[in-house]
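Structure, as structure tokens:
The complex appears here minus one protein chain, its other protein chains still in place.
== subunit A ==
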Amino acid sequence: MADDKEREGTELVVAEYHRKIKEAFEVFDHEANNTVDVREIGTIIRSLGCCPSEGELHDLIAEVEEEEPTGYIRYEKFLPVMTEVLLERRYRPIPEDTLLRAFEVLDPSKRGFLTREELIKYMTEEGEPFSQEEMEEMLSAAVDPESNSIHYKDYIAMMVVDES
């Protein structure tokens, strides 16, 4: 009995996930032939609530790509993989306080800010480096023009509000 109910519950959840995935996929299915450019897969996955690293993303793409990569991902291959990801709650988003602590690691003297140069150095030399475009875009929103620094606590707060 309980198993049945549980199964039914899961089925409903899966059905809803399928609809969400389909919607997100269709936004980038420009040719209306159930394929999207592989370069858009990251956007699709992230907009479905996941927060994979670049490395994790590449692994996922490898799972959904064709045997002989065509540059396109087919919906039939994407759907089951993405459903699993959602069901397993993989690549959860980063909580605000974890993000704050990350900034604080880069600011060991606890000034409460990073200089423009410091941010550029860390973002383009460490971790999974930003492209120049990504760096410029982040700077445009994050840097306080008067002090030429990033007050990361405020920055995080602003971005989080923007999301909701």
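Simple rule for what comes next: a contact is a pair of C-beta atoms (placed from the backbone, for glycine too) under 8 Å apart; a residue touches a chain by one contact, two chains touch by 3 or more; residues count from 1.
Keep in mind that, in the parts below, contacts and distances are computed from a predicted model.
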Should one name the undisplayed chain from "Presenilin", "5-demethoxyubiquinone hydroxylase, mitochondrial", "Serine/threonine-protein phosphatase with EF-hands" or "lipoyl(octanoyl) transferase" using UniProt, the answer is "Serine/threonine-protein phosphatase with EF-hands"
In the whole complex, of A:Glu8, A:Glu66, A:Glu84 or A:Glu137, the residue touching the missing chain would be A:Glu137
In the full complex, subunit A touches the hidden chain through residues 16, 19-20, 23-24, 26-28, 30-33, 42-47, 50-54, 93-94, 98-99, 101-103, 105-106, 108, 122-123, 126-130, 134, 137-138, 140-141, 159, 162-164
